[in-house]
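Complex shown without one protein chain; remaining protein chains in place.
And then chain A:
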Amino acid sequence: MPLFTPLRTRYSRQAAFGLTAAALLAASPQIAAAQALIPLPLDGEMTEIDAATLDQLTADRFEASSHRGTHIEPVAIDPSVISPLRPVEARGRPAGSAIRFDGESRTLDFALFVPNPGQMQALRLATQSSINILPERSRFRAYINDTLVGEGRLEHFTEFGVVEFPVGSSVVLPGQNHVRIELIQYHRIYCGPEASFALWSDIDLANSGAVLASADGISGQDGFMMGIAAAAATGSGIEIRGAEGLTDYRDEWISQITQRISASLGGDPIPFRFTRYWSVQGAARSAARITFLPGSANSVTFRTSGDGAQVMVVEFIPGQRPTALPEFTDILPRISERAQPALIDTQRPVAFSEFGFRTTEVRDRYALIEQRFRLPEDYVVLTNDKAEIKLDYIYIPDLPSGSMLLVHINGNNMRLLPLRGEGGQLIEQFPLSFEARFLRSGMNTLTFETIIPGSPADLPCPTQDAAMVAIGQGSTLQVPYSPSMYLPDMHLAFSGLTPDSLQVNDMTMRSFDSNDVVTLRAALTGGENAQTAALNPRLHLLSLEDLGSIPMGTYQFSRRAVENVLLQNPEAGPIAAADPGQNSLLRMTERRETGAGFARSWDWLRGGFDATLQWLHPRSGTLLENWLLEQRGQAVLIQLDPSQANQIWMLRAPDSDISAISSALVAARTNAEGPRGQVSILDREGVWHSWVAPDRQPVLLEPVTLGNMRYVVGNFVSATPIRYVAGLFLFALISALFALRLVIATREHRE
């Protein structure tokens, strides 16, 4: 006898249900008051379902509920993870996850984080090369901590190809490792400088690095640094989550942490982006994150999040200043410093080695060797005083005709040294004097450019294992004395910018959101010149709508000129002039001008007069306007008023990438040419183009003495010689007139 009575519920129990519902409605005033706006379906007569049918229907239900997710077969799971390579130097123009090696030979250094060396399986490199590369002889070598771990051929041309070199745990250190990659590339058809320009190989950083057996055990600060490298390689940036809970001290907390991380990273800055705790997965998966959680003490821990991101969890005491994060101060390893180049002495021969140049051997048909150094920030020489390089160099005999070594200072060619006649002999202290006015205060660039034609030029270069040219670190540079002077230039303020220098106003957010501001602040961490930082420099972030707030000094430019720079597509030409056909007034003007021959003559005369006047007394405003109309870029730095030498104003293109701008800022203070003069534009390739006002006047920063008088006067006169010539001419004329009058008066007296 069954204990349970089978309950075959009949569908038609509406009478009972109706009564119950009516009773409840009566009992509940709230419900009774409600209007029953949702009609129930008509009460159809339901039939009993037989047991077999019911079982079948129920089976359907189980079948449906048994597949409710994306099932993963265990064998399909590859638990290995990649710890990507992190370039130690800022590239100035990060372009996705690829880093480019161009020319015939190139070496780049990377940081590699391996939290647990026991999990290291291999070093993976994903490469893609130009079709011009001769795969049989072009190769790369990879070193970890100066141990060669593998050598491969450059043979992937249409897409990235992967090579893995097995690496034992003995080669790898826990935490940070140094990876060096050397590439040698040969053109498959030609040999020579032109062929060299066509050689390149890319390494996909997102898919290159340490292959770790699994993510198991990846944690702590090394795991976080590994995540940061991945965030940089994939371009996903570092996510900041939960910052809204920091309330009044948000900026202080964010600044402290992002700047510390940025200082540890060196190299290209990584963009930061704010997210909420609850977020939607974006196109790029987060690899590194900083998450703020309120707690009872300030502390830092490292965890791996559910999406695989390496997370630095910062617990903070709500409502309190970020007074101390004891673990944080020394918790992150330092990959590289953002240090400015060495400052050299004046008036004495300074060995190249003193400012970081090491003896360099050149094996390439074309090579560009750049070395930065700094001069004092109050260094101004505008006269024709000479600086001198005494060069140690050597080249092999029988170099092809036309081989040469070019020496440049700040992009200006100083000397051309033919590489012939003395092959095989060490040439010591070869004197190269050049005008010191090509030197600048602050950062300078000394460049050696070697050009060695192919012989023959229409066949691939022979294997070149030995160096063809070498430049010695014992070479010296001597620059002449400069009185303490200042030439208005944004470089002074730029070199001293710090995270605190960033200034925003109510309109800033139209062009820079909070993510951008944090990323820029972090990029300005480290690399500042302590001397100029003491001037309390300011970098104002402006929107285009706020252009009028820029002090213009004696200069001028139109809003249209700036829009031409920032709003134009790089491929497009300048903003087109108004179509005369669209404007009757312009058509009338055109008719008048074309109809009158004398008017053209008048225009010619007027143009000549303007040119002469411009030569005599340059009108910088016109020049600046014209210069701007020819430029395209993603950011503009402006400093026009010389009385506000510690202030710079910055504008950006609406479609610009803040990480590219940040990277260019870092590179400009460490290892690349930076903004100069009164207006500087960062183009889409990460190169700064600067406009220097021709009429800027030096400012003397020390008293005039007998010792410095000649130099001071020389600089003032050299700045705008025509003024002094005209002044002296006027003085001479007045003197002559006075003398003449004196003679006449004297003679009258005698009579």
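Going forward, a contact is a pair of C-beta atoms (placed from the backbone, for glycine too) under 8 Å apart; a residue touches a chain by one contact, two chains touch by 3 or more; residues count from 1.
Throughout what follows, contacts and distances are computed from a predicted model.
Student: Considering only the chain that is not displayed, what protein name does its UniProt record carry among "Polyamine ABC transporter permease", "ATP-binding cassette domain-containing protein", "cellulase" or "ATP-dependent DNA helicase RecQ"?
Tutor: For the chain not displayed, UniProt's protein name is "cellulase".
Student: With the full complex in mind, choose from A:276, A:559 or A:710 the residue touching the hidden chain.
Tutor: Touching the chain that is not displayed is residue A:276.
Student: Taking the entire complex into account, which one of A:307, A:361 or A:630 touches the absent chain?
Tutor: A:307
Student: Specify the residue from the set A:156, A:241 or A:669 that touches the hidden chain.
Tutor: A:241
Student: Of the residues A:315, A:563 or A:641, I need the one that contacts the missing chain.
Tutor: Considering the complete complex, A:315 is the one touching the chain left out.
Student: Over the whole complex, note the residues of chain A touching the chain we left out.
Tutor: 2-9, 11-14, 16-17, 20-21, 24-25, 27-28, 30-31, 33-44, 46, 49, 54-55, 57-58, 60-62, 64-72, 74, 77, 79, 81, 214-216, 218, 241-242, 245, 276-282, 286, 289, 291, 293-296, 303-308, 311, 313, 315, 318
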